[in-house]
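Just one protein chain is left out here, and the rest sit where they should.
Chain naming follows the written order as A, B and C, and within any one chain the residues start at number 1.
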Amino acid sequence: MVSFESDYIAGAHPKVLQRLVDTNQESLSGYGTDKYCSSAKEKIKKACDAPDAEVEFLTGGTQTNMVVISTMLRGNEGVIAAKTGHINCHEAGSVEYSGYKVMEVEQYEGKLKAKDVDALAETFYGDENHEHMVYPKMVYISHPTEYGTLYSKAELEELAAVCKKYSMYLFLDGARLGYGLMSKATDVSLHDIAKLCDVFYIGGTKVGALCGEAIVFKKGLRPEHFVGLIKQRGALVAKGRMLGVQFDALFTDGLYFEIGRHAEEMKEKLRKLFIDRGIRFFIDSPTNQQFVILENSMMEELKKYVAFSFWEKLDADHTVVRFATGWSTTEEDLKVLEDALNKVM
Amino acid sequence: MVSFESDYIAGAHPKVLQRLVDTNQESLSGYGTDKYCSSAKEKIKKACDAPDAEVEFLTGGTQTNMVVISTMLRGNEGVIAAKTGHINCHEAGSVEYSGYKVMEVEQYEGKLKAKDVDALAETFYGDENHEHMVYPKMVYISHPTEYGTLYSKAELEELAAVCKKYSMYLFLDGARLGYGLMSKATDVSLHDIAKLCDVFYIGGTKVGALCGEAIVFKKGLRPEHFVGLIKQRGALVAKGRMLGVQFDALFTDGLYFEIGRHAEEMKEKLRKLFIDRGIRFFIDSPTNQQFVILENSMMEELKKYVAFSFWEKLDADHTVVRFATGWSTTEEDLKVLEDALNKVM
Amino acid sequence: MVSFESDYIAGAHPKVLQRLVDTNQESLSGYGTDKYCSSAKEKIKKACDAPDAEVEFLTGGTQTNMVVISTMLRGNEGVIAAKTGHINCHEAGSVEYSGYKVMEVEQYEGKLKAKDVDALAETFYGDENHEHMVYPKMVYISHPTEYGTLYSKAELEELAAVCKKYSMYLFLDGARLGYGLMSKATDVSLHDIAKLCDVFYIGGTKVGALCGEAIVFKKGLRPEHFVGLIKQRGALVAKGRMLGVQFDALFTDGLYFEIGRHAEEMKEKLRKLFIDRGIRFFIDSPTNQQFVILENSMMEELKKYVAFSFWEKLDADHTVVRFATGWSTTEEDLKVLEDALNKVM
Partner (left out) sequence: MVSFESDYIAGAHPKVLQRLVDTNQESLSGYGTDKYCSSAKEKIKKACDAPDAEVEFLTGGTQTNMVVISTMLRGNEGVIAAKTGHINCHEAGSVEYSGYKVMEVEQYEGKLKAKDVDALAETFYGDENHEHMVYPKMVYISHPTEYGTLYSKAELEELAAVCKKYSMYLFLDGARLGYGLMSKATDVSLHDIAKLCDVFYIGGTKVGALCGEAIVFKKGLRPEHFVGLIKQRGALVAKGRMLGVQFDALFTDGLYFEIGRHAEEMKEKLRKLFIDRGIRFFIDSPTNQQFVILENSMMEELKKYVAFSFWEKLDADHTVVRFATGWSTTEEDLKVLEDALNKVM
C-alpha cells in the first residue's frame, strides 16, 4: 500500500545505495578512519562553508542527541529544550539516562522563544545563589521541529545571542535538516546554521540514508577523546565506511539538497490535495511533515487506500494524522492519495 | 593492497548486499517492526532450535555487550569476565559507564575456567557477609575469544553448571560466532550454545553484514520494555529493516554458516603458508584470527606487500601480528601472501 | 542575631543531643546493625501503626530522594513531580544524575492535583504506543510542600487512587513532616500517610536531629540488597548509631510530635505579629515556613535586627522573604522580632 507514514519508510536513496554497492569490495580500515569518511567530512565542511569545523558520524538521531549532550555537558549542567522537544518526549529518557537534566520551557508550534530562554538562564546566572540547582549550559532546538515548523534566521540569531550572553552552547537537531533547508518558506541556509550554532547535526536517516547523522562541531568544541567517548556509549561502528560512503554520496553533486527539494515539491502538491478539499491543517507546517485534521469516519475509510500516521485525538469526532513526503514519494503516490480522497469525501 | 588486517575490512557479503538492494524500495514500518525483522527472528530461532527464545537486533558488538549487561543486571550486581575479555579491555569502559563493575578473573589463552568462576562466586554467595561488595550475577565469555580460541562443549557445560549453581546468567559474546561454529576443531554447535547460555549474540558485523548483531535471550529473560531500554541507550535504529534484511539474508540457505566455512578453509590454507616456512604462532588459534610471530625486519619487509595488524611486541626483535580471514578472503589473496612470504624469507 | 532563616540553623534538640552523649561510650556494631537503630525502627513502625513496614535511615533529604527514586525505579521509568518540587528545582539534578527523568506537572501553591497526574499517566498507560517515552512509575509529593502548604486527607486519597490505578508508587517527601503533622490546619495523621503512601520519609534534619531521615517502605517494597545499594551511592554511614540514637530519641515519649507542636505554636504567634501590622503573606502557609511580602526599604531596616531568608523579588518595590520556626524558636526570639517590627514600621 502506498504509504505517507514517515520519511523513514523506504531504504536508501538509489544513489546512496549504489555507492555502497560500488565500494563494497574495497578493503578499508575500520572505525571511521577510511577515505570515504575523510572525503565526506571535507564535503560537509565545504557545504557548511566551515573549514575549521569538525565532523563526526553516528548512526541515529537519539544516539546523536545523547552523545552530543552527554559529552559536551559536565556535572550539574543541563540542557534547555521545548516541552515538545524530541529529547524531552520521545527518546525514552536518554539524556537523563546519561545523567543530565532536560530543562523544559514553553513551546510555540514546537519552537523555543529567545526571551523564555533568556528568562530561565537569568534565574541561574543572574546571581550567585544557585549552586543547588542545575545550570543551563546548552540550548537544544530542532529544525525542522517535531511539528515541521522552522525558525527564521532572525529567531536563530536571537537564540544564538542569548546563548552567547550566558556562555551556553546552541545545539540544533537537524534530523530532518534537508527538508528544512529546501522549504520555500525558509530564509535559513546551511551556512547560517554552521555560523550560528555551536554544534548541530545533518540528518541522514530521514533524508535518504539507510542510517547516519553527521555532527558538525564548531572549531575547538569537539570533546577530547571523542572516539573513546562514543565507543563507551556503544556508538562507534566497526565498518565506519557504512556512514562515510553514504554521506559522501549525499554530499556529492548536491544530492542532499536535491532530496530536500524533491520532498518539498511533493509536499506542496500533497498540501494542495487537502486544501482543495477544505481539509484543515492542525499546524501550518512549511516542511515535509503535514499534520491534517480528519473526521474520524473519513479517516477510517481513507486508511483502506493509503497509509499515514496517527498523531493525536483532537476531539471526540476528529483526529490529527501525519502525512510525510521524502525522497521516495512519487507523483504516482500522490495520484493514489488523490483518488482515495475523492472516494472518501 | 591485499589485506588480512581484520574481518571487517570489506563491506557486506554480496548476497546480504543484494537483499538490501532488492528490498530497498519497499515501504516498511520502522524501529524493527517490519516483516524482515520478523522473518529473520524466526529463522534464527529455528537455526538455534530454540522456538521459545526471543531475538533482538542491535548495530554493533560493544553496544550489544553494554545493552545486554546493563539491562539484565541491577543495582550492585556485576559481571565476571576474563582479564582479556573484550568488555574489560577494548570497549572504553562501556560497562562501567552504564554503572556496572567488570569483575576480572584469570584468563587462559583468552578463556575463563569454571573453577575460577566458582571460587569467585563462592566468596560472595558462600555466606551472608558481603553486602558491601558487588554481587557477581553474570558471566561473560567470548567465543571465539579475543585470541581466536574456543571453548569445548565440556567447558561450556561446566561454566553453565557454575552459573546455575549461583543463579548467574551465562552470556556469550559471539561477535565472531560464525567462525567458531565452523572451525574444524570445535565440538560446539549453535544448538549447544542456545541450550547452555542464558543470553548470547550472533555477530553479523564481522561475519558478512555491514553492521548488526542478533541477541538471543532464553525464554523469559528478555528485559521488560526492551524497546524503551535500547531507545534510551541510543541503540534503536529507525530503519530497523537494515538489520532485519541482513540477518534474514544471513540465515537464508545457511549463508551464515557458509561464510564461516569459507573463512575456515582460507584460514587453514593461510596457516599452512606460515607452518611450511617455520613461522611460529603466538597462540594456537583454531579460528579465523591467526597470531603469528615475525622477526621485526622481516615484518617490515612483508608490510610492503600485504596488510596485517600489529598485535603486540614480543621482545626486542619480534612482534606478534594478526592475520584474519573472512567472507572476502580469496585464493588470490593467499597467493599474494605466499609470494610475499617467498620474497621476504 | 536572632534568626528565623530556616529550620536548620540550630544543632540538635537538647534531648536528642543528650542521647548521643549518653550512648557515646558504648561499643556498638557498625552500618546500622546496632540496637538503637533496631529500637528506633520499632518505635517508628509503631508510631505509623505499620508493623509490616520496613524502615531505613539515611543522612539527608536530597540523598533520600535520590536513593528512593533510583532504587525503586528501573530502566525508562520516571517520576512525576510538581514544577516546584524539590527534586525538580533544588537538588542539582540528583535524580537525573542517577539516570531517571523527573516529569513536571503543574503546581498549585506547591501541590500536585490528582487529575493532572491522571491525565499524564493516561497518555502513557492508555494505549500501547509509548515505548519511546519515559513511563511514569512514581509520583513524588512533598508534605509540607516547598511553600509550606499541606495536602488534605481527601487530596492524598485521590493521589493514592490514581497511583493505584496505574500501578505507580506514591512517594512522600517528609523533610518537614513533623511540622505538617502538628499543623492545626491538617486532617492528615502519620497513620494516614503510612497507609496511603508506598514509601515516605520522616525528616529528622529539619525537625530536631543533627542529621537523618527515616524512610518507611510499605511491606515488600524495600528494594532487594538495600544495604548494598546505599553503600554504592555513598550513603551508608559507618557509625550507623548516629542515626539510630537520634531517631530513637525523637520517637521516645512523642518528642518528634512535641517539636512539631512547639514550632506550630511559635508559628501562630509569629503570624500574628505580621497580621496585626497588616503585613501580607505571599502564600497562606499552615506550617512553620511563612512567606511574607515586605516593602524593600522596610526589609533592609528589619535585617538590622533579625535574620530571615530572601525568597524572591515580587516587584520593583517588594520582596518575598521567609521566616521559619523550629524546635529552637523561643518566646524571646519572637519578642525581638516584635520589637524590631515596631521599630521599622
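Note that a contact is a pair of C-beta atoms (placed from the backbone, for glycine too) under 8 Å apart; a residue touches a chain by one contact, two chains touch by 3 or more.
Fair warning: this is a prediction, and the values are worked out from it, not measured in the lab.
K.L.:
The chain left out here touches which displayed chains?
P.N.:
A, B, C
K.L.:
Give the residue, chosen from B:Asp34, B:Glu91, B:Asp192 or B:Asp248, that touches the chain omitted from the document.
P.N.:
Checking each option in B:Asp34, B:Glu91, B:Asp192 or B:Asp248, the one touching the absent chain turns out to be B:Glu91.
K.L.:
With the full complex in mind, choose from C:Leu236, C:Leu250, C:Leu302 or C:Val320 the residue touching the hidden chain.
P.N.:
Of these options, the touching residue for the absent chain is C:Leu236.
K.L.:
For the chain that's not shown, point to the residue among C:Gly75, C:Pro136 or C:Gly228 touching it.
P.N.:
Of these options, the touching residue for the absent chain is C:Gly228.
K.L.:
Which residue, A:Tyr8, A:Tyr36, A:Tyr135 or A:Phe308, contacts the hidden chain when the whole complex is considered?
P.N.:
A:Tyr135
K.L.:
Touching residues of chain C against the unshown chain: what are they?
P.N.:
Touch set of chain C with respect to the missing chain: 1-3, 5-6, 8-12, 14, 17, 20-21, 23-30, 59-67, 91-94, 97, 205-206, 210-211, 228-229, 231-239, 241-242, 307, 328.
K.L.:
In the full complex, which residues of chain B touch the absent chain?
P.N.:
76, 78, 89-93, 95-97, 99-102, 104, 129, 131-134, 310
K.L.:
Which chain A residues touch the hidden chain?
P.N.:
Residues in contact with the chain left out: 31, 71, 74-76, 99, 131-133, 135, 223-225, 227-229, 231-232, 236.
We take it that only the chains that are shown with their structure count from here on.
K.L.:
Per-chain Cα mean versus the mean over all protein Cα atoms: which chain has them closest together?
P.N.:
Chain A is the most central one.
K.L.:
Quick check on chain B against chain C: do more than half of the interface residue numbers occur in both copies, making it same, or fewer, making it different?
P.N.:
Here the answer is same, because the shared fraction of interface numbers exceeds one half.
K.L.:
To test your reading of the model: what rotation angle superimposes chain A on chain B by C-alpha positions, in degrees to the nearest 5?
P.N.:
180
K.L.:
Please work out the Cα centroid separation of chain A and chain C, and write it as a whole number of Å.
P.N.:
Here the centre of chain C sits 42 Å away from the centre of chain A.
K.L.:
Using Cα averages as centroids, what's the distance between chain A and chain B in whole Å?
P.N.:
Averaging C-alpha atoms per chain gives centres 34 Å apart.
K.L.:
From the mean C-alpha coordinate of chain B to that of chain C, what's the distance rounded to whole Å?
P.N.:
Spacing between the chain centres: roughly 51 Å.
K.L.:
Going by the touch rule set out above, which residues of chain B reach two or more other chains?
P.N.:
228-229, 231-232, 236
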